[in-house]
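As structure tokens, the structure follows; a few thoughts come after it.
One protein chain omitted, others in place.
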Amino acid sequence: MTRLLVKGIGVAGAFGTGVESFQNALAEGRVTVGSIDVATGEGVQTVPAYRADTAGLEEFVPKRALRRVDHYSKLALLGSYLALKDAEMLGADLGRIGLVIASGYGATATTYAFLDSLISGGDNCASPTHFANSVHNAAAANVAITLGIRGPSLTVSQFDMSVPSALVSARQWLAEGRVDAVLFGAIDEVSELVAYLQHRRCGPRHAVSMVPFDAGSESSIIGEGAAFLVLTRDEGGPAYCGIDSVATGNIFGGELSLPDDALLLLGADGRSELARRYLDAVPAGGKAACYTPLYGCMPAAAAFDLAAAALALKSGRAFASPAGPSLFAPGKGDVSRICSLRLAGPSEYATVVMSC
Amino acid sequence: MDTKEKLKQILVKDLNLEEVTPEEISDSAPLFGEGLGLDSLDAVELVVIVQKHFGVEIKDMEEGRKAFQSVDSLAAYIEARTAA
């Protein structure tokens, strides 16, 4: 399998904007959780949520050029610029670069806004601008247009498996020489719809902090943000780390095969129905970590896992899990290989193995 | 408020014209290309805006193109169809 390198990272989330903010949050193990107000049958309710700010985008794009760009696409643009800048590729020829974006739910706020225009204005007042921006690939289109990326572009929406699934194809593009680099990213946004669904699922008493290792309780908190990576084939040169393998699919019976020499980075995110599957996946004596309490519960979080793993591998030291019980709270330890594990439903799985 | 003023306010708000105020839009300046810099997606949005705020239907883009020359022409188009 073709090994890839992570050449650049661009992240925005509740922890702030950029690699440095992310690294600080990982080191401190703490992030301030925000909230969103949402209309419900019992009046306006406040739902805890990890919120991301896109003000940092003004450093890169004039406000005028963003007049039709929604929050979902702004997150993608911000992640893209940060990752390319980090890889020192801003301003370079982006002709042979591919663009791959993963999103679990797409532009949910604009999707809702389009429905709103239809419902409030009537069938002949549907907003074409909202419609055009509500398609899942609107973010990729806005990134391609703004940055002038003319290579292939792919948007994948596989709910919780969006990120690893998209990574399979990104890797193939590089393996086949279709492109020389892939701008790979994931985005999800906190919208009224997502918050309302969370409220119906978990409210009215919401968790105030995520405890992903506690299989007995529901503690998910919705999150939003963008995590982008610049990926190339492993042809040497400076990089955060390498990506050795990507595997994803369904297990119908049988066991998950996991490397025994890697730190397991669990995607557990406080959803009670998945917690047990995650904990059971850790072999006896195995080492595991989980950083989701720093960015929240969202399909795109899988890309934050990859970014966190890349930072840990670059420094050679794992970050302590922010909310681990004694069993899995690894002290800061040396690390040279990390396996990011994501699970969904009764049978879906994904592993991404990364190393120095 | 006259139609032109109302139009300008709606344009700025509904098309999210960053860094432009209604007062800065001249009655005769072209809306598309040079001028306000609107494009084909704004054009179809304008059709909806005119329908929603003024109850005037623009059936196709050929009609739209004539009406969308400037604030002057659009206001005249709307007034001719709401006067009756």
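Read from first to last, the chains carry the letters A and B; within each, the first residue is number 1.
We adopt the following convention: a residue touches a chain if its C-beta (ideal position, glycine included) is under 8 Å from a C-beta of that chain, and two chains touch if they have at least 3 such contacts.
Following the convention adopted for this analysis, contacts and distances are computed from a predicted model.
S.K.: With one chain of the assembly withheld, which option in "Beta-ketoacyl-[acyl-carrier-protein] synthase family protein", "histidine kinase", "YeeE/YedE family protein" or "Exporter of polyketide antibiotics" matches that chain's UniProt protein name?
M.R.: "Beta-ketoacyl-[acyl-carrier-protein] synthase family protein"
S.K.: Would you mind spotting which of A:122, A:283 or A:316 touches the chain that isn't drawn?
M.R.: Checking each option in A:122, A:283 or A:316, the one touching the absent chain turns out to be A:122.
S.K.: From the listed residues A:133, A:219, A:340 or A:355, report the one that touches the chain absent from this view.
M.R.: A:133
S.K.: Which parts of chain B face the unshown chain closely enough to count as touching?
M.R.: Against the missing chain, chain B presents residues 39-41, 44, 47-48, 57, 60-61.
S.K.: Considering the whole complex rather than only what is displayed, give the residues of chain A touching the chain that is not shown.
M.R.: Interface with the chain not displayed, on the chain A side: 39-42, 68, 99, 105-106, 108, 111-112, 114-116, 118-119, 122-124, 126-128, 131-138, 140-142, 144-145, 147-159, 161, 165-166, 168-169, 171-173, 175-178, 193-194, 196-197, 200, 248-252, 345, 348.
In this section, only the chains that are shown with their structure count from here on.
S.K.: Distance-wise, how many Å sit between the C-alpha centres of chain A and chain B, to the nearest whole number?
M.R.: Chain A and chain B have C-alpha centres separated by 40 Å.
S.K.: Report the residues of chain A in contact with chain B in the complex, numbered from low to high.
M.R.: It is residues 63-64, 66-68, 117, 121, 124-129, 132 of chain A that touch chain B.
S.K.: Within their complex, state which residues of chain B touch chain A.
M.R.: 15-19, 41-42, 44-45, 48, 51-52, 57
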